[in-house]
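Only a portion of the chains appears, each positioned as in the full assembly.
Going in written order, the chains are labelled A and B, and every chain counts its residues from 1.
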Amino acid sequence: MLRLLRAENHRPRNDVINIMNFPTIFSITEDEIDLNDLLAKITLTSTGAAAIFTGMVRGLTTRNEAHETEYLEYEAYIPMAEAKMKQVAEEIRERWPVVEGIAIVQRIGKLYPKTPTVLIACTAAHRDTGVFEAARYGIDRLKEIVPIWKKEVSPDGEFWVEGEYIPKAGE
Amino acid sequence: MNRVKLLFFATLRDRAGTKAVELDVPSDLTVLGLKHKISDEYPNLKESMKSVLITINREYAFDETVIPPNAELAMFPPVSGGSWR
């Protein structure tokens, strides 16, 4: 009974947290991506689960045209990329309101194989509430609308990697 | 005439040979009109105009959109950040 009363007291407090204190981190950086630090920043007292995706530079690709990569050179249209990362975070919150913290980080510059270049992490109270789907959605959207490009430098020379997605009006 | 800033990224920057230009454009110029103008003035970029993405003030823009005064425009290929599938 005490528990139930306490539960009633918690709810409004928690709603306030929902609205005001859910952390959203987005960053375009030349520094190493620190997973421990980012996870800590999006973990609240009410958080019990995190789904994290990272993309790394492949040195050896076997899908489609097999090739080796010496390094990738990333560049971004920084102010727009930050705005679009914010938009991806908002889209996630709209679709999965249970998501508590969101971190979206893109590392740019010259990046060698095995280096993490992109991270998206979502936290929630429980793991069965869509946190995996939210992270998956985030990385897919990032690849579609955030203006970041990479030039691949390989033993065969260098070339820009181009995407295929054409954003629609309002995206 | 409107004064606008046009930024180039990735392949577009390589082909233009510059990161940014300032342009005076007619006040009723659309995005489609801008593509024609760039094709004429930068022959290296003509081929790129077929699949280029254009943004106005950091939002994606489309052929019929009229370019506002003092706009920050950008031209670039479809994005390829994150991981490559």
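Convention: a contact is a pair of C-beta atoms (placed from the backbone, for glycine too) under 8 Å apart; a residue touches a chain by one contact, two chains touch by 3 or more.
These numbers were taken from a predicted model, which means no experiment stands behind them.
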Problem - Subunit formula of the full entry, expressed with the displayed chain labels - result: A x2, B x2
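Keep this in mind: only the chains that are shown with their structure count from here on.
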Practice task
Go ahead and note the Å separation of the Cα centroids belonging to chain A and chain B.
Solution key: 27
Fill in the blank from the handout: Listed in rising order, chain B residues that touch chain A in their complex are 7, 9-11, 14, 53, 55, 58, 60, 62, 74, 76-85
Fill in the blank from the handout: chain A residues touching chain B in their complex are 55-56, 58, 63, 74-77, 79-81, 83, 106, 117-118, 139, 142-151, 160-169, 171
